[in-house]
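What follows is a short report on a single structure.
Complex shown without one protein chain; remaining protein chains in place.
Per-chain residue numbering starts at 1, and chain names A, B and C are given in the order in which the chains are listed.
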Amino acid sequence: MAINWFKYSAPSTFYGLAGKLTPWFAWPAAVLFAVGLYIGFFVAPTDAVQSEAYRIIFIHVPASILSMFLYLIMAGYAALGLIFKTRLSSMMASALAPTGALFAFISLWTGALWGKPMWGAWWVWDARLTSELILLFLYLGFIALQASIEDPRRADKASALLAIVGSVNVPIIYYSVQWWNTLHQGSTIKMTGTSMHVAMQQSMFTVLVACWLYAIAVGLSRVRSIILEREANTQWVKELPEVKQ
Amino acid sequence: MQVSPKLEVIDLACERGDHRLFSGLGFTLSGGELMQVQGENGKGKTTLLRALCGFVQPVAGAVHWCGRNVEEWDEDFHAQTCYLGHLNAIKDELSALENLLLTAGLADVQLGEKAALDALRRMGLRRKEHLPVRVLSQGQRRRVALSRLLVVDAALWILDEPLTALDVGAVDLMQELIGEHLSNGGMTIFTTHQPLHVAGIQTRELMLS
Amino acid sequence: MTSRLSVFGLLGLVIKRDLLLAMRRRADVLTTLIFFVMVVSLFPLGVGPEPDMLRKMAGGVLWVAALLSSMLSLPRMFSADHIDGTLEQMMLAPQSLTVMVLGKIVAHWMLSGLPLVLIAPVLGLQFDMSAEAIWVLMLALLLGTPVLSMIGAVGAALTLGLRGGGVLVSLLVLPLTIPVLIFGAGAVEAVSGGMDAASNLSLLGAFLLFALVFSPFVASQALRISME
Partner (left out) sequence: MSMSEFFYMNGYAFYVWGSYGLALLVFLVEIAMVRNRRKQALRQLRLMNDDGEAA
């Protein structure tokens, strides 16, 4: 059975589809957050070294992973929009940017709150935290560029190019920061992976899935607003029941 | 083999922002023809000319040059066009002569100083050739910009308001230049708010509304 | 068809043109240089004049200052040509825009990066750097500042004609220049610490080649996007 994907790449079709899909991601996200945190707080045992403070990683690690992946996905969508001129992909890219930036922010904040009790400093120039900070800068640049260009088509193309250049740079930045970090023998946040209790892994994984679902749900509902803004002059938007009432 | 140049616009549509400027626009322009694009402000005259140059991506339709889409022509098409927009594309810090020599260089035209001086003098800039453009009047600057038409060997002239800031003498000169260009088998598409008549040529009119 | 200028002919023409224009407007070149000297001189005033500390900071301070002053001149890279319409004519020229952009990048570097390389030894002496460290600093700047101009060209092209473009371009470009900063300052630090700077310098060289291959094309695409 062949599904006509191009049909769904038309903003008018996708608008309805996204609306129907959103709750299917939002509610499982809420449930999985609850389950993941329940395991994290009530099942996972207290860590011998870090005591209760380690429980921060159940949100810190998923947020870090999400912020990195969302940047790549965003750049991928932006590139698709640039190459194939599919408006929807560009809209998806701009819908994901704020979510990615917020995950980067959560990751930095929780990293700081974890660092303080562990190393006695709010901020350590750890390779991962530093990369995360630079990633946040990249997100902010993308959002700022898009916000300052009035013509949406130019905004899409320009920010797509920036995202592509950025994602080529991300690994270079990551490895140079890591190299810089080892040179300066800074402290590194290490979670001895093998000794992690099964419940810890389960909790982290569940929260990670919940974060993914959350990001998809928020991205879908944001892209709906973007479609409405961009397609304001079209007939199908004018005929939507929520617009007509 | 010398093919007579031909510009074809096929079912062209352009937008500015979300606003559709024109659609379904089509015409053919051959060697020796002169076309004036007319329409009120904001109807897309400049956009049409910029679309012909390839600055603006049309939403639909295509522009063909000698039977081939200009997107395939790329740089060879540019070698056969000369575009003059609202902006003069001249540098205030440089003299008229330096400006013209640099323009020719970028347009890949071998131009000696003698030929450049001749072109400037023909445009009525005698004794102004070595002055920095900064000290010239608006009309004189426009003349410096227009002198590009004399040195670049292009079949298609795309002129956006070429007569801006020109005095009566210069307008006559422009009409003469366009006349020569057309009789050499060239073609011109232009916009203007002033009357422009070339002796012995019927100006075709394209109305955007 | 027409007799084409060779790539190098075109490159030379664009560089010559930009240098000629800059010579007619010398103040612009000098402001960047003065800014660099000032920023570097502010650091000892801010953190104190202990030679030990200054020597340790020198590489980083000079590199950050070089980064900031090259940001200062970036918005000018294309904006003058954009405002007077020359950029339109360049895009219509029957020649490769990528090569023209490369020419503009080279000219920009000669006007904003090269002066920094040349004045760096004087500033190095202010920071009590050893002769060897100064050599490595110059070499690192020589390899690194062109990369700044190249990455910067992409940012400058993307923000062409935008309100607040000057600040925006720094916001876009600075995060991307971090590897250059790390390895540039790292080279100086390595030498000061009695180690070999070769690995740092060769990485900077690799960045330079990488940027040389891709950035003119990407910047010319960015210009096309911005000119629409």
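Keep in mind that, in the parts below, a residue touches a chain if its C-beta (ideal position, glycine included) is under 8 Å from a C-beta of that chain, and two chains touch if they have at least 3 such contacts.
Just so you know, these numbers come straight off a predicted model, no measurement behind them.
J.: I'd like to know which visible chains would be in contact with the absent chain if the whole complex were considered.
T.: Its contacts among the visible chains are A.
J.: Pick from A:Ala44, A:Ala63 or A:Met204: which residue touches the chain that isn't shown?
T.: A:Ala63
J.: Consider the whole complex, including the chain that is not shown, and state which of A:Leu21, A:Ala53 or A:Ala144 touches that chain.
T.: A:Ala53
J.: Can you tell me which of A:Ala44, A:Leu82 or A:Leu102 touches the chain that was removed from the display?
T.: Touching the chain that is not displayed is residue A:Leu102.
J.: Considering the whole complex rather than only what is displayed, give the residues of chain A touching the chain that is not shown.
T.: Here the touching residues of chain A are 37, 41, 46, 51-53, 55-56, 59-60, 63, 98-99, 102, 105-106, 109-110, 113-114, 116-117, 214, 218, 221-222, 224-225, 228-229, 232, 237-238, 242-245.
The rule is short, and it goes like this: only the chains that are shown with their structure count from here on.
J.: Any idea which chain sits dead centre by C-alpha averages?
T.: Most central by this criterion: C.
J.: Just curious, how far off is chain C from chain A if you go by their C-alpha centres, in Å?
T.: Taking the mean C-alpha position of each chain, the two centres sit 32 Å apart.
J.: Starting from the mean Cα coordinates of chain B and chain C, work out the distance between those two points in Å.
T.: 36
J.: By the touch rule stated above, which residues of chain B touch at least two different other chains?
T.: Residues: none.
J.: Where in chain A do residues touch two or more of the other chains?
T.: If we look for residues of chain A contacting two or more partner chains, we find 151.
J.: Quick check: in the complex, which residue numbers of chain A touch chain B?
T.: It comes out as residues 150-152, 230, 232-233.
J.: Quick one: in the complex, what on chain B touches chain C?
T.: Interface residues on chain B, with respect to chain C: 53-57, 75-76, 78-79, 81, 83, 85-94, 98, 102-103, 105-110.
J.: Write out the stretch or stretches of chain C touching chain B in their complex.
T.: 1-5, 10, 13-14, 17, 20-21, 24-25, 83-86, 88-96, 100, 227-228
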